[in-house]
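Following: one structure in C-alpha coordinates, then a few remarks.
And now, chain A:
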Amino acid sequence: MTTQGAVTDAFLFSMAANQCAVFGPNSPAVALDVIVERAREHTADGTAVALPIGDPTLDELGVEAALLAAGVTLLRPDDADWYSGLAVAGVGITSSIAAVAATGNVALGSGVGLPRATSLLPPAHVCVVRASQVYATFAEAISGLLHAGPLPSALTWIGGPSRTGDLEMRTTFGVHGPKVVDIVVLAD
Partner candidate 1 sequence: MPRVALFATCLVDAVSPETGVASVRLLEAAGCEVEFPAAQTCCGQPAVNSGEPEAATRLARHFVEVFEPFDAIVAPSGSCAAMVHHWYTRLLDGGWRQRAQAVADKTFELSQYLVDELGRPDLGASLGGTTVTVHDACHGLRNLGLKSSARTLLETAGAEIIEMVEPEMCCGFGGTFAVKYEEISAHLADDKLDHGAQTGARYLTSGDGACLMHLEGRRRRTGTGPECVHFAELLAGGLP
Partner candidate 2 sequence: MSGKGLVTPGPTMKARSKVAVEDPQLQAALSNLDLRLFTAGVVQAEHPEWKDRVAEIRRETLADLDGWIDKLEAKLLSLGVVVHRAATPEEARAYILGLAQREGVRRVVKSKSMATEEIDLGSALEAVGIESIETDLGEYIVQLADERPSHMITPAIHKTLGQIADVLSKEAGTELPVVREPLTAWARDKLREKFVAADMGITGANFVAADTGTIVVVTNEGNGRFCTSLPRIHVAVVPVEKVVPRFEDLGVLLPTLVMSATGAKMSNYLSMVTGPRREGEIDGPEQLHVVLLDHNRRVLLGTPYEDMLGCIRCGACLNVCPVYRTVGGHAYDSSYSGPMGKILTPLVTGGEEGRDLPFASTLCGACTEACPAEIPLADLLVRLRADLRTPGPVVVPGAQKPAPPPALPVGPVGHSDEHPRKPGEGFATAVTRITVPTRRAPWSQRRMGFDAWSRLWAHPSAYRASLRVGRLGAKALRPRAGWVQRAPLLRAWTDTRDVLVPSGPTFRERWAARERGEERW
(Lines give C-alpha, C1' and ligand atoms only; values in the text may rest on other atoms or scores of the structure.)
Protein backbone atom coordinates (compact mmCIF):
# COMPACT_ATOMS: atom_id res chain seq x y z
CA MET A 1 0.00 0.00 0.00
CA THR A 2 1.45 3.34 -0.96
CA THR A 3 0.53 5.17 2.23
CA GLN A 4 2.15 2.46 4.36
CA GLY A 5 5.12 2.65 2.01
CA ALA A 6 5.44 6.37 2.63
CA VAL A 7 5.16 5.85 6.38
CA THR A 8 7.86 3.19 6.25
CA ASP A 9 10.13 5.46 4.25
CA ALA A 10 9.55 8.27 6.72
CA PHE A 11 10.33 5.87 9.56
CA LEU A 12 13.62 4.80 7.97
CA PHE A 13 14.49 8.44 7.40
CA SER A 14 13.78 9.34 11.05
CA MET A 15 15.81 6.42 12.36
CA ALA A 16 18.72 7.30 10.11
CA ALA A 17 18.51 10.87 11.41
CA ASN A 18 18.72 9.38 14.92
CA GLN A 19 22.07 7.82 13.96
CA CYS A 20 20.80 4.28 13.38
CA ALA A 21 21.96 2.15 10.47
CA VAL A 22 18.80 1.35 8.52
CA PHE A 23 18.10 -1.54 6.16
CA GLY A 24 15.02 -2.24 4.11
CA PRO A 25 12.22 -2.63 3.56
CA ASN A 26 13.39 -6.11 2.72
CA SER A 27 11.84 -9.43 1.80
CA PRO A 28 12.18 -12.08 4.56
CA ALA A 29 15.11 -13.71 2.78
CA VAL A 30 17.04 -10.48 2.36
CA ALA A 31 16.17 -9.34 5.88
CA LEU A 32 17.59 -12.58 7.23
CA ASP A 33 20.80 -12.06 5.27
CA VAL A 34 21.11 -8.55 6.66
CA ILE A 35 20.54 -9.74 10.23
CA VAL A 36 23.19 -12.45 9.91
CA GLU A 37 25.62 -10.08 8.25
CA ARG A 38 25.15 -7.42 10.97
CA ALA A 39 25.40 -10.03 13.73
CA ARG A 40 28.67 -11.31 12.29
CA GLU A 41 30.07 -7.83 12.03
CA HIS A 42 29.20 -6.98 15.64
CA THR A 43 30.73 -10.24 16.84
CA ALA A 44 33.78 -10.26 14.61
CA ASP A 45 35.92 -10.15 17.76
CA GLY A 46 34.54 -13.53 18.82
CA THR A 47 31.81 -12.29 21.15
CA ALA A 48 28.37 -13.88 21.31
CA VAL A 49 25.00 -12.93 19.83
CA ALA A 50 22.23 -12.62 22.42
CA LEU A 51 19.01 -13.99 20.97
CA PRO A 52 15.62 -14.21 22.72
CA ILE A 53 13.52 -17.34 22.82
CA GLY A 54 10.05 -17.43 21.33
CA ASP A 55 10.11 -14.06 19.54
CA PRO A 56 7.46 -14.55 16.84
CA THR A 57 9.12 -12.38 14.19
CA LEU A 58 12.62 -13.73 14.70
CA ASP A 59 11.31 -17.32 14.77
CA GLU A 60 9.30 -16.80 11.61
CA LEU A 61 12.39 -15.55 9.83
CA GLY A 62 14.45 -18.46 11.12
CA VAL A 63 17.10 -16.26 12.67
CA GLU A 64 18.38 -18.89 15.09
CA ALA A 65 19.11 -21.47 12.39
CA ALA A 66 20.68 -18.91 10.09
CA LEU A 67 22.98 -17.62 12.84
CA LEU A 68 24.02 -21.13 13.80
CA ALA A 69 24.69 -21.91 10.16
CA ALA A 70 26.85 -18.79 10.01
CA GLY A 71 28.89 -20.16 12.87
CA VAL A 72 28.34 -17.42 15.45
CA THR A 73 28.11 -18.17 19.15
CA LEU A 74 24.57 -17.79 20.49
CA LEU A 75 23.62 -16.74 23.98
CA ARG A 76 20.03 -17.60 25.00
CA PRO A 77 17.96 -16.48 27.97
CA ASP A 78 17.73 -20.06 29.24
CA ASP A 79 21.53 -20.36 29.38
CA ALA A 80 22.80 -20.55 32.92
CA ASP A 81 25.36 -17.84 32.21
CA TRP A 82 22.89 -15.53 30.44
CA TYR A 83 23.69 -12.51 32.57
CA SER A 84 27.41 -12.88 32.80
CA GLY A 85 27.44 -13.72 29.11
CA LEU A 86 25.29 -10.74 28.21
CA ALA A 87 27.75 -8.41 29.87
CA VAL A 88 30.34 -9.41 27.28
CA ALA A 89 28.10 -10.26 24.30
CA GLY A 90 28.71 -8.34 21.08
CA VAL A 91 25.13 -7.74 20.04
CA GLY A 92 21.52 -8.30 21.10
CA ILE A 93 18.87 -9.06 18.51
CA THR A 94 15.18 -8.29 19.09
CA SER A 95 12.06 -7.53 17.14
CA SER A 96 9.78 -4.62 17.86
CA ILE A 97 6.04 -4.63 18.53
CA ALA A 98 5.47 -1.15 17.11
CA ALA A 99 7.40 1.69 15.53
CA VAL A 100 6.72 5.35 14.76
CA ALA A 101 7.67 7.33 11.70
CA ALA A 102 7.14 10.86 13.02
CA THR A 103 9.12 10.52 16.24
CA GLY A 104 11.54 7.88 14.98
CA ASN A 105 11.39 5.16 17.60
CA VAL A 106 10.63 1.50 18.07
CA ALA A 107 8.77 -0.22 20.91
CA LEU A 108 9.99 -3.46 22.45
CA GLY A 109 7.90 -5.61 24.77
CA SER A 110 9.27 -7.78 27.56
CA GLY A 111 7.95 -11.30 28.08
CA VAL A 112 8.83 -14.89 28.78
CA GLY A 113 11.99 -15.57 26.81
CA LEU A 114 12.19 -11.89 25.88
CA PRO A 115 14.34 -10.30 28.60
CA ARG A 116 14.64 -6.55 28.94
CA ALA A 117 18.41 -6.69 29.02
CA THR A 118 18.86 -8.16 25.51
CA SER A 119 18.71 -4.71 23.95
CA LEU A 120 20.37 -2.97 26.89
CA LEU A 121 23.67 -4.54 27.90
CA PRO A 122 25.47 -5.40 24.63
CA PRO A 123 27.19 -2.53 22.80
CA ALA A 124 25.10 -3.15 19.68
CA HIS A 125 21.41 -3.80 19.09
CA VAL A 126 19.81 -5.15 15.93
CA CYS A 127 16.07 -4.56 15.87
CA VAL A 128 13.75 -6.15 13.32
CA VAL A 129 10.67 -4.06 12.54
CA ARG A 130 7.68 -5.28 10.54
CA ALA A 131 6.61 -2.61 8.06
CA SER A 132 2.98 -3.35 8.93
CA GLN A 133 3.67 -2.28 12.53
CA VAL A 134 5.02 1.15 11.67
CA TYR A 135 2.61 3.90 12.70
CA ALA A 136 2.65 7.41 11.34
CA THR A 137 2.48 9.15 14.73
CA PHE A 138 3.35 8.37 18.32
CA ALA A 139 -0.27 8.87 19.39
CA GLU A 140 -1.44 6.27 16.87
CA ALA A 141 1.15 3.80 18.10
CA ILE A 142 0.11 4.34 21.73
CA SER A 143 -3.53 3.64 20.85
CA GLY A 144 -2.56 0.69 18.69
CA LEU A 145 -0.53 -0.91 21.48
CA LEU A 146 -3.25 -0.33 24.03
CA HIS A 147 -5.83 -2.04 21.89
CA ALA A 148 -3.55 -4.88 20.81
CA GLY A 149 -3.86 -6.64 24.17
CA PRO A 150 -2.46 -6.34 27.69
CA LEU A 151 0.59 -4.11 27.96
CA PRO A 152 3.86 -5.94 28.65
CA SER A 153 5.46 -5.39 32.05
CA ALA A 154 8.19 -3.41 30.31
CA LEU A 155 7.41 -1.50 27.15
CA THR A 156 10.65 0.10 26.05
CA TRP A 157 10.85 2.76 23.36
CA ILE A 158 14.16 3.24 21.64
CA GLY A 159 15.11 6.06 19.30
CA GLY A 160 18.67 5.12 18.53
CA PRO A 161 22.05 4.79 20.18
CA SER A 162 22.27 5.88 23.81
CA ARG A 163 23.12 9.57 24.04
CA THR A 164 23.49 12.47 26.41
CA GLY A 165 23.41 16.24 26.15
CA ASP A 166 24.89 16.70 29.60
CA LEU A 167 28.35 17.79 28.48
CA GLU A 168 27.85 21.44 27.54
CA MET A 169 24.69 20.40 25.73
CA ARG A 170 26.40 18.74 22.76
CA THR A 171 25.18 15.25 21.90
CA THR A 172 27.60 12.51 22.90
CA PHE A 173 26.81 8.86 22.13
CA GLY A 174 27.03 5.61 24.03
CA VAL A 175 26.45 6.59 27.64
CA HIS A 176 24.67 3.61 29.14
CA GLY A 177 22.90 1.66 26.44
CA PRO A 178 24.09 0.42 23.03
CA LYS A 179 26.36 2.64 21.00
CA VAL A 180 25.10 1.15 17.73
CA VAL A 181 21.52 0.42 16.71
CA ASP A 182 20.68 -1.31 13.42
CA ILE A 183 17.11 -1.19 12.17
CA VAL A 184 16.06 -3.93 9.76
CA VAL A 185 12.62 -3.39 8.25
CA LEU A 186 10.77 -6.42 7.05
CA ALA A 187 8.29 -5.85 4.23
CA ASP A 188 5.15 -7.79 5.11
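If you want to know what made the cut, all candidates are chains of the complex that A comes from, given by their letters.
Heads up, the rule we're going with is that a residue touches a chain if its C-beta (ideal position, glycine included) is under 8 Å from a C-beta of that chain, and two chains touch if they have at least 3 such contacts; residues count from 1.
Being a predicted model, the structure only gives us computed values, none of them experimental.
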item: Given options 1 or 2, the chain of this complex that touches chain A; value: 2
item: In the complex, chain A residues that touch candidate 2; value: 14, 18, 77, 82, 87, 100, 102-105, 110-113, 115-117, 120, 137-143, 146, 151-170, 172-178
